[in-house]
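Here it is, the structure in full.
A single protein chain has been removed from this complex, and every other one stays in its place.
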Amino acid sequence: MKVHVHKIPQTAPDDLSGLKQAIASSAIRPDTVVAVLGKTEGNGCVNDFTRGFATQTLDLFFKNLVGPALAERILYIMSGGTEGVLSPHLNVFTCEAAPDNAPRGPGLVLGVGRTRDFAPEELGSLAMVDEVARVVESARKAAGLTVADTHFVQIKCPLLASDVIRAALAEGKTLKTTDTYKSMAYSRAASALGVAVALGEVSRETITEEDIGRNWALFSGVASTSAGIELQHCEILVLGNSPDSASDLRISHSVMQHGLDAAAVRDALSAAGTGEVINVLAKAEADPTGLILGRRHTMLQDSDINHTRMARAVVGAVIASIVSDPMVYVSGGAEHQGPAGGGPVAVIVRKSL
Amino acid sequence: MKVHVHKIPQTAPDDLSGLKQAIASSAIRPDTVVAVLGKTEGNGCVNDFTRGFATQTLDLFFKNLVGPALAERILYIMSGGTEGVLSPHLNVFTCEAAPDNAPRGPGLVLGVGRTRDFAPEELGSLAMVDEVARVVESARKAAGLTVADTHFVQIKCPLLASDVIRAALAEGKTLKTTDTYKSMAYSRAASALGVAVALGEVSRETITEEDIGRNWALFSGVASTSAGIELQHCEILVLGNSPDSASDLRISHSVMQHGLDAAAVRDALSAAGTGEVINVLAKAEADPTGLILGRRHTMLQDSDINHTRMARAVVGAVIASIVSDPMVYVSGGAEHQGPAGGGPVAVIVRKSL
Amino acid sequence: MKVHVHKIPQTAPDDLSGLKQAIASSAIRPDTVVAVLGKTEGNGCVNDFTRGFATQTLDLFFKNLVGPALAERILYIMSGGTEGVLSPHLNVFTCEAAPDNAPRGPGLVLGVGRTRDFAPEELGSLAMVDEVARVVESARKAAGLTVADTHFVQIKCPLLASDVIRAALAEGKTLKTTDTYKSMAYSRAASALGVAVALGEVSRETITEEDIGRNWALFSGVASTSAGIELQHCEILVLGNSPDSASDLRISHSVMQHGLDAAAVRDALSAAGTGEVINVLAKAEADPTGLILGRRHTMLQDSDINHTRMARAVVGAVIASIVSDPMVYVSGGAEHQGPAGGGPVAVIVRKSL
Partner (left out) sequence: MKVHVHKIPQTAPDDLSGLKQAIASSAIRPDTVVAVLGKTEGNGCVNDFTRGFATQTLDLFFKNLVGPALAERILYIMSGGTEGVLSPHLNVFTCEAAPDNAPRGPGLVLGVGRTRDFAPEELGSLAMVDEVARVVESARKAAGLTVADTHFVQIKCPLLASDVIRAALAEGKTLKTTDTYKSMAYSRAASALGVAVALGEVSRETITEEDIGRNWALFSGVASTSAGIELQHCEILVLGNSPDSASDLRISHSVMQHGLDAAAVRDALSAAGTGEVINVLAKAEADPTGLILGRRHTMLQDSDINHTRMARAVVGAVIASIVSDPMVYVSGGAEHQGPAGGGPVAVIVRKSL
């Protein structure tokens, strides 16, 4: 398997000029595209339609270009929120069979998957954990990845919109929350625990319904989950290194213990080895205790700006200052993704020859 | 002159528990307090009343404690906005005569000053530049500081509130702007150019009315100006090192070329020499070109969150990740304070023995 | 009892110019002030310090003017949020004994009370309901009011700040919520049910812990509760008409069934009878179903602006357009205050002769 990642700037959620150029120049062969992971410039919260706008734009583009059958297998994972210096962009993942005689060695491979749609009452539940775990495991195996070599699992998961909540309550269903913004947290939480279960980081038996979105001792060191109003199922992208890879790229990861953990970012960079940094992928959250490094932060009681927005600005700035590039992927809300207040950070580099 | 700086956390703009404890423990002698420089947790923009709330609270406290005469000389400079990890706190500057036999050597000294009140039509004008320059120079000299040894000039300056604008327009006056948020930028701009003139960084002759708030080639490398609704004049605090200082502290500075300029922060730290970091003081702004390190940022077209707020979150995170302390002083809106998109950064350390 | 209400514009939370003028002109005798009910221009949510700023300013003013003993009995109830056309102002309630020969007739009287401080785990609980009910009943009786003649019960209640939540969790306490903004809703909810119990609108026996903040079938038609970071107890003001009143004023009320219920506002005005309208007092909330008059509203999934802010803007505009005065008192978040999506509305008029 030969995987490439193309980082393409966007001037707006519907800007495909960079992508078109990459295709025109043959840098990207459209029939090899398997996933697009983007940062779009909405608020990253409930009423962020930049994600759907980008997805619709890409979907139409690829359907026209390669036909519906091929296009339908492409995963679109749009994470909203480019607060601070974060720069809107797309990461286009391509995957093709390598010629038999291609040199192989430890390098990037990927697996993809989709869960079934979730009912509103399943959002944030053990049923969601289980279904996510099932698909993650399947995608990992399809990629030929061991658990130890799995470095990042990106998931786009659903949320509960107002009308969905209303309809569910009218039917007498019990929901984890009736707050649209909170529903994002529950969805990310269950998805992350699904990854943790799939990778053996947390034993399924130990997780109770009450743990989801509450017991921060349970977490995955490689899960990155992002909720959106634009889907009802989960889209899943598993990344890791395989000895059988024909890619020029390599991925590594570390776990930030808090939002200012520059050392973890440097660890991930070191582990990736020398080579051009293609992108850094990280999760961010406001420490739920209201403290960071022993100091009070105000993110959790700021009623003007949601804390996930500020968390992205913080972690984005820290990483960007280290790699001297603000075009990095930082997603907000890291429930069960790294320890409370922290989050996984992965680095994709081009292997130097 | 023996100057101390006490960094005191606040749990709210009216929280004096830390200050009271410092006084109770004799760490601070209240009659030696000359200035309080604070970060309060408002939006840092026009309708930020946390600054006034903190100022009123401090003013009452000191008036009761040391009497109105002594209290009135204290400068209160509250900078709103603790976005991201920034942690609300007060920096209490004390200043006392050192005994004749006290050891002296290069160390922190300070000068203070107040301008006259500015009329609405003067805000952002050359008249404001001149008056600020006059008071900065006078404060610098009173502190016994050379221009070269002046490392940070902090100014609290006024803004135009809606009712002030309405009254001024009714009288037929011409204002630089009728937008309350923009008026903050003009006030910071003229104040910063006042510092630049006072320190010879920019020649007064070269500045035209049109340059103010527009010609970013003109700037000071040590000015830090912050606007607020709670005053009509400027409060000015000049910081530097004097060979004749009896303080345990030392200050140094550098100029961040952009919001991610970690190297400049490290330069300022190196220049300060080894020793416990008391605080880092910096200015932040969204690069007015809409680009940072060649990448597009979205801060200037985000109509939900003002760009000064995001700029503080970014620079605050970068500095906090370097010094491992989010309780640093970062103020937003750096017009003529460092180059466009950048800003001065100063470090105060306790000299190691 | 002779009660007056003085509506005084403010240019900022610490603006006392109008109040001072009213005292200077003898319109207000400071020793007769028993309560100040204000609308301040913060966000009305967790980090709204305009309420505390106004309270501190008033408290200092009255302590200096009438001495601590008299001043301490004054209730300060500041409701944040003047979204849309709402205009910041204070309602100063004075109360004095009427001369024996003063004409008496149905007119405004008031009662005041304070609960004990609530522990974090009590916020939003039946214990809070009970304590509020106790104090409301006691204040009503002290005012000489029948239940039927009680037209408005205004309560300022506490919220859970981040540090309070952290400390409580560290002690192993169970809280209704760990979300600061949500804690405001729980506090308003329990306080409102306290009123409903005190006035016999809801039977105490029927209320379970789970009903609080959830079962909207239970509500008071006269409760108006507003949460703030500036206190740990509840301040309570009971308003109604007594046949024994010597006041020139009269109060009446109605219940808005939804935020656009102009008919209810007109009913309350009609019931008050002819006479100059002193103020209209109302509660506002975004309909929790996400629908209003059968149409979808977006307030509950707007992650940029909290729904309580928008609800105030809406109800404020409706009432202001009816009375042609935007200086009305509208408070956001109407849990158990009127039916879901609606809220009580009261009118105070000067009786025409």
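Here the chain labels run A, B and C in written order, and each chain numbers its own residues starting at 1.
What we mean here is this: a residue touches a chain if its C-beta (ideal position, glycine included) is under 8 Å from a C-beta of that chain, and two chains touch if they have at least 3 such contacts.
The structure displayed is predicted, hence computed values, not measured ones.
J.: Tell me which of B:180, B:232 or B:257 is the one touching the absent chain.
T.: B:180
J.: In the complete assembly, which of B:31, B:117 or B:163 touches the absent chain?
T.: Of these options, the touching residue for the absent chain is B:163.
J.: Return the single residue from C:144, C:326 or C:339 that touches the missing chain.
T.: From the options C:144, C:326 or C:339, the contact with the absent chain belongs to C:326.
J.: Since one chain has been left out of the picture, which residues of chain B touch it in the full complex?
T.: 43, 45-48, 161-163, 165-166, 178-182, 229, 288-291, 296, 298, 300-304, 306
J.: Pick out the residues on chain C that sit against the missing chain.
T.: Contacting residues on chain C, toward the hidden partner: 9, 11, 41, 43, 82-88, 259-262, 292-293, 295-299, 302, 304-305, 309-311, 313-318, 320-322, 324-327.
J.: In the full complex, which residues of chain A touch the absent chain?
T.: 11-14, 41-42, 47, 49-50, 52-53, 56-57, 60, 163, 229, 304
In this section, only the chains that are shown with their structure count from here on.
J.: Could you tell me which chain's Cα centre is nearest to the average position of every protein Cα atom shown?
T.: Given all protein C-alpha atoms shown, the central chain works out to be B.
J.: If you average the Cα atoms of chain A and of chain B to get two centres, how far apart are those centres in Å?
T.: Going by mean C-alpha positions, chain A sits 39 Å from chain B.
J.: Between chain A and chain C, tell me the centre distance in angstrom, where each centre is the average of that chain's C-alpha atoms.
T.: Between these chains, centre-to-centre, one finds 45 Å.
J.: Mind pulling the chain A residues that touch 2 or more other chains?
T.: 43, 296, 298, 302, 304
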